[in-house]
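To start, the structure itself, in structure tokens.
Note that this complex is displayed minus one protein chain, with the remaining chains in position.
Every chain is named by a letter (A, B and C) in the order it is written, and numbering of its residues begins at 1.
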């Protein structure tokens, strides 16, 4: 399929590479939330001003027992140290971004003029006014639910920064409303994206047809690299640019180019200009993303 | 000193407990930034569309060598998986909050009517118009620098969510401006807070004098707890409320209260009403915060 | 051209209607900024605490003379009433949105697979790696510059809300940095959009070709409305849905539909299915937008 940068076809990629990018982002979010859940959700037991004075000298023991009961991390009172809440907010905000990314790609790939994917949930996505439409409603709902996250994270970070003395005058109330909305929104986005991806229908023929829309131009980078080995980088770029301007199949124009005469021997231009010519490109990236996903290995690093 | 909730004197605390809360927040931020710095700052080498096709089959090896050269984490291309940037943004936003918290407390403690701390940097904080003023300028500069963080984090999270296909149309440019501003702002806040705290002058006499402002009312919680053991919780609260209404020293009024007659034997009311009566309250919290700070132990959990 | 809702072709529109929508938004922004500029940019002269005590009793006269000198509105001191700044921020934020809207449409219309517009600035938009690309760089720069606005507006609104007493401890410094960045960003977005639109090349043939992509489905709403007059709304929708499913030209399938037999007499299906069949649709909307733009009439209301 076409890889697209700035929403222009750029170079051929595979759908696997694109999906591996989605997977990496989602696995990053899972790691991030997992770390916050296991190490930062702590019991808060401090009394009115965080000294546990009414429990003295049993404060730490009571807090530890309570943490155990609730499945939370034991911790010193953190009534006015809201970094925990800020971290949770940041992790949820990053998760919202990771969820919105595939959804936005689905919406763009589902455009009438692109048509490379569609949502397959039966009976979904119709329009009451326009019977022909098949809207990617799950992807749209994902994007919509995630879009509230940046503003809510900003509210939570401002509240975390604004706590006065031993208990803030207002920031606490602000915090719990915003955190609840953020949890609901990110959870909703996750549910919608799961629905979207579980029923996604991919159309390889449209992918191939779209690659052919530009008469081989999508392979111009690869051709220019090959030509550069023969005539130098500058002249290679010039030759490709001349060929593009002709708005005919790229390879045909290059073969007629007088300045390249004698420099094309032994170059398999048809192979270079075949958008499907390098089907394994990025295969190692897919392997790494899958290995990480299945092994539960934390860092999205070069693999095994 | 007075512990203050909702900006009202609540119960006596020590300055050590307050400073331990500041330290915990800052250590949380150090941990968070350290984790991002060591595991998430990764080399990005993917070519135009993230497939490394021009380097094939040496892409992973070149990326690993580059990462090594630059001291970055090796990683698969992440051009359109912006969770890394979102995580860094979230960590910086949480750090801004951790920095603003002590600065806001300093500003509040330095109020003319409170006067418990002042900034001691020589020659700083004067006002051209008002010769008497000694403004906590470093704390104010900390708060001001940190205040831009929530909005910048929101911008970065929205950019991370908004990337189209293999390279976003606009989100990248947005991201780098916002990230640079965020780094500068948080760094500036850190520098100002370091200056503020390094020269902070603490006034124990004003702390004590402020505790005495309310005629012992700041110890009402402790007294009520002690009375509750004698007359029950409801009657204890009623008695303290009656005593507060008299606006005279709390202990004097309680001793005259007919309904408490016979119930006060053996209670050392003067000791209970001494705001400095429990100087060790929260000592374990301070110990834990210091132990964690010096040991470099990551979780701010109950201690050794 | 195709009108697109949820990024799916919906009904035929004209490029004029689309551009009229852009114009309305930009004229709204011009009105909004004009109102703030003429009525809300006021001189602030109040002395240290906003009482003008050092100028007494000439404060109002001095302020009026200063306002006159600077071309600002005369006003009572507003050191801690930051609603003026909040209004300016809100107006700039709305302007950023009005600027981003046409730019985003241009980016989407310029996609390789859509190709209905391109940026015509000579020598612009090429890619060093991919010689075939013609990126809509001005539109992208518009979107990128505007994307910082929501976060900056949030920062300014929080600062406006956060002013303590007669002069805020920090909010003022926060405000001026953010306001300067917001002014620069919105100005930059406006300059980029002006460049983009001044050189925009529109491709009517691609518009027409895209309308034909769906075999007339883009006119399904219009056909369904016409059929509903014959067979009722429910059956009309069912018939169109059946026809869509055949993935052949819509009109052909409808004519073969046994359930519609006898109901199509006198209906000019070819005319209904011609995407260009109602070229005047929305003409009144264009007229109103232009009338407002040229007359300087403030409200974007129904016209003359």
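Rule of thumb we're sticking to: a residue touches a chain if its C-beta (ideal position, glycine included) is under 8 Å from a C-beta of that chain, and two chains touch if they have at least 3 such contacts.
Nothing here was measured: the structure is a model prediction, and the numbers come from that model.
Participant: Among B:113, B:205 or B:265, which one is in touch with the chain left out?
Facilitator: B:113
Participant: From the list B:49, B:89 or B:224, which touches the chain that is not on show?
Facilitator: Only one listed residue reaches the unshown chain, and that is B:224.
Participant: Which of A:3, A:21 or A:47 sits in contact with the chain that's absent?
Facilitator: Within the whole complex, the residue contacting the unshown chain is A:47.
Participant: Residues of chain B in contact with the chain that isn't shown?
Facilitator: Spelled out for chain B, the touching residues are 2, 4-11, 107-108, 110-114, 127, 129-136, 140, 150-151, 154, 158, 162, 210, 213-214, 217-218, 220-221, 224, 237, 240-241, 244.
Participant: Given the full complex, what residues of chain A touch the hidden partner chain?
Facilitator: Within chain A, the residues touching the omitted chain are 47-48, 107, 127, 129-130, 136, 139-141, 143-144, 147-148, 150-155, 158-159, 162, 169-174, 177-178, 181.
Participant: Since one chain has been left out of the picture, which residues of chain C touch it in the full complex?
Facilitator: Answer for chain C: residues 3-7, 10-11, 13, 17-18, 20-22, 24-25, 28-29, 32, 39, 42, 47-54, 56-57, 59-60, 63-64, 73-84, 86-87, 89-91, 93-94, 96-98, 100-101, 104-105, 108, 143, 146-147, 149-151, 153-155, 157-158, 160-169, 221-222, 225, 278, 280-282, 284-285, 288-289, 298-303 touch the chain left out.
Criterion: only the chains that are shown with their structure count from here on.
Participant: In terms of CA centres, which chain lies closest to the overall middle?
Facilitator: A
Participant: I want to confirm something about chain A and chain C. Since they are copies of the same sequence, is their interface symmetric in residue numbering (over half shared, so same) or not (under half, so different)?
Facilitator: same
Participant: Taking the mean of the CA coordinates per chain, how far is chain B from chain C in Å?
Facilitator: Computed value for the inter-centroid distance: 41 Å.
Participant: Just how far, in Å, is the C-alpha centre of chain C from the one of chain A?
Facilitator: A distance of 27 Å separates the two centres.
Participant: Counting only residues that touch at least two other chains, what does the list for chain C look like?
Facilitator: Each of 107, 127, 129-130, 136, 140, 150-151, 154, 158, 162 in chain C touches at least two other chains.
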